[in-house]
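Below is a structure I'd like to ask you about.
The other protein chains are all here in position, but one chain of the complex has been omitted.
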Amino acid sequence: MDNVSASITELPPAAPHQHAAPDSFIRNYVFSLDHKVIGKQYLGLGLLAVCTGMFLSWIMRYHLAFPDKPVPLIGLIAPTFAAGGVITPEFYLQLMTMHGTIMVFFVLTTAPFAGFGNFVLPLQVGAEDMAFPRFNMMSFWVTFVAFAVLVAAFFVPDGPPLSGWTAYAPLSAVGKSSGPGEGLGQSLWVVSIAIFCIGQLLGSLNFIATTLDLRAKGMTLARMPYSTWAWFITSIIGLIAFSVLLPACVLLLLDRVAGTSFFIPAGLVVSDALQPHSGGSALLWQHLFWFFGHPEVYIAIVPGFGIISTILPAVCRKPHLGPRVLIACQLAIAGLSYMVWGHHMFLSGMSPMSATLFSVPTLIITIPAAIITLLWLGTIYGSKLRVNTAALFCLGFVSVFVTGGLSGFFLSQPSIDTYLHGTYFVVGHFHFVMGVAAMFGIFAGTYFWFPKMFGRMMNETLGKWHFALTFLGVYATFMPMHWLGLEGNVRRYSSFPSDYMHGSLALHRFITAAALFLGAAQLIFLVNLLWSRLRGPAAPDNPWDATSLEWSTTSPPPFDNFAGVHPVISHGPNEYGVASARGDYIMQTDPPSAAASSAVA
Amino acid sequence: MAPPNPARTGVWVGIGAVIMSFAAYTSAMIVRQGTTPEWHHIALPPILYWNALVLVASSVTLELARQRIGGPFDRLGRTPAVQAAKSREWQFWYRITLVLSVGFLVGQFFAWRRLASEGVYLASSPSGSFFYVLTALHALHVLGGIGALLYALRCLHADDGPRSVNVLGAVAVYWHFMAALWVYLLVILALWI
Partner (left out) sequence: MGKLFAAAVTVIALVSAGIFLSRVWWLPPDFTTLGKDIDGQLVETMIFTGVLFVAAQLALATFVWQSTSRTAAIRVFPGGPMPLVATASVIVGLEILSLVFVGTKVWSKIFLAPAEANALHIDVQAGQFAFYFRYPGPDGKFGVPHPDKIDEGNSNFFGLDPQNDTAARDDIVSASLVVPVDQPVLLTMHSKDVGHSLYIPQLRLQQDFVPGLVIPVHFTATGVTKTEIVCTQLCGLGHYNMKAYLEVLSRQDYDKWLAAQAGQ
């Protein structure tokens, strides 16, 4: 680490530490201003949320496989909603709503972006902390409060809402007459999501200001690591998307409690009662929601792109292919993501011309995604792979992202979507891209950055078993859903009394078995996390021989990241496979004289 | 090149978010007007226009205050006596700004009272709904802006060095945006509501 001191120049004028070192338990671990702690808090919340969301999905899957049997043990946990373990149709939908909401918001938006981004981004740009540490602390606790409000819906008399994570109006707007859980439960849902939006906006604020203003000397935008680029782009997408979801939630809440009619048209008769509302538009909710909702899925996946693009060169020991093309493609995806929201609404009665207008950019957005995938394949080609667990999850990411992305081709064409919309084909598609690919990004990031976060190495044997069983498990669970969809098997059904869906039970049972197997495999990950945290072998500063700044400081870093030294950057993040004093790579903080003499043979 | 200024970047990012959310409300209003046959136009209470003047005036007085604080290099040339005089002046204009901003909120409240007395409530008609939503949310953001002004004042009293001047600069950007946003909303309300 003597190279760090070799690159010190003068300290910038009047730059005191952004915040003092923590001096109490509360300051250290609870209301911490340190981005590293806040990142770990977000990851902890994501872990809690994913365990909750997975548990809900096991109940759903068990019920789908054995619709006439009660689910073991559930009667004890939920005696009012599932007496004797019997899953009523409404309880199924309530589980499904909470599963989707928890997974999309509290796992896929927090962990890859707020979790890893908070921990790693300031380190990677050479800053002491995020630009606004107090807003950062607030953003985590606001998000935590949002989670608590959401979970509270399980404890109100009528239970959580049953309108899905998409909460379409008027089902979600007219109040409890439309179904169980649509009273207080739905209101709690709306309030939770509104609070979540505020937390995300505070987070985006920090990411953007830190990336633009707090980069260390020599860290030009072009030299930023690809994961920093990805978090930066994600924060911009999030800024715009969540700024639209918040108004949507405000208007929905007003419809529910203040008697307004933003989303409720006239003349509705719900539960034999003529609704007093008039003139609202149910489609307006869909437009506002999906204007947020589609960019949201890119918020879930773009950090994964960044994580893969950071890890792959390190494990392939050669530079990433086409880094400028990579960034340009991510920017293109970010821009196009705002033009495609109508592809969720092809069947909503919009004019055929509008459908075409949405279908075209939806297909076009696959081009930059395909190029990025090809860049990864090109990076792997002709490399000398170090096969550790982080590498495996990156390779797995490529495989599952291809699978999930390709199934999108069918859904992006309205004439085919006419048949496949609302079927298990859609469920298979979004689980592959979000529930699998984005999760693989989270796993890859965990195995890669755990040593830096906790100063200990994770166990490689457990990691490889985790990967192997998970990789097989996800294909076994989610690939058959496409076949169910081709048969016309409808989603969001608690069981299948229709004649033509009777034959699907065998496939559903297979999926349930695979899903439970997949869930069990995650225990290996949990054990590995806990064991390594407590007893893992000490981690060196740079266990992966990687180039970016976080690896130039200690594992874990000191509270101000670089021990009072302000790093000076002389290289980009892509200097792998070059002969140097270190071997086959040059770190970003190495002196300029350590230029690449030649390619490593 | 100017040194990086996170406070400025932060406030522009925040303004971006506010613009997007009001764009969402505006488009919701336009869609809503398109789907309902019974859109009753509301006559805007005249006090709304006075309130606009008050808010714009508060932006002007805020700038007057900022000029008298000056930048770090301005102050190098000042004698203690001049410094004291300037200090009294900027604090005066700052207080006027705060008074005007509270006056704006009071004026908005009277506008709502006036409409309520005419039978226009949040749920009485779609145009009423949007009027209240837009004006209430703007007032909420103005309230936040007043909080920011008070925070900046506290910073300036504690240490009137470059850092506090910087904070005030960021707050001022947000405050002027609040006035601009109100003018935009007034135009929208006058044309559509």
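Points to keep in mind about this one:
Here the chain labels run A and B in written order, and each chain numbers its own residues starting at 1.
Keep this in mind: a residue touches a chain if its C-beta (ideal position, glycine included) is under 8 Å from a C-beta of that chain, and two chains touch if they have at least 3 such contacts.
A quick note: this is a predicted structure, and the numbers were derived from the prediction, not measured.
Contacts of the undisplayed chain with the visible chains, over the whole complex, involve A. The chain omitted from view is touched by exactly one of A:318, A:431 or A:466, namely A:318. Across A:57, A:163, A:310 or A:532, the single residue that touches the chain missing here is A:163. Interface note: of A:119, A:189, A:447 or A:475, the residue touching the hidden chain in the full complex is A:475.
The missing chain, though absent from the display, is touched by one residue of A:37, A:54 or A:93; that residue is A:93. Of the candidate positions A:227, A:243, A:403 or A:555, contact with the hidden chain is made by A:403. Of the candidate positions A:99, A:421, A:456 or A:566, contact with the hidden chain is made by A:421.
Along chain A, the points of touch with the absent chain fall at residues 88-90, 93, 162-164, 168-171, 174, 178-180, 264-272, 274, 280-283, 316-323, 347-349, 352-353, 355-356, 359-360, 363-364, 366-367, 370-371, 373-375, 377-385, 387, 392, 395-396, 398-399, 402-403, 406-407, 409-410, 413-416, 418-419, 421-423, 464, 468, 471-472, 475, 479, 482-484, 486-488, 490-500, 507, 574, 577, 599-601.
Here, only the chains that are shown with their structure count from here on.
Chain centres here are Cα means. That of chain A falls 35 Å from that of chain B.
Those residues of chain B whose C-beta lies close enough to touch chain A in the complex are 4-6, 9-10, 13-14, 16-21, 23-25, 28, 31-32, 35-38, 122-123, 126, 129, 133, 137, 162.
On chain A, the positions that touch chain B within their shared complex are 14, 131-132, 201, 204-205, 208-210, 212-215, 239-240, 242-244, 246-248, 250-251, 254, 258-262, 265, 278-281, 283-284, 287-288, 291.
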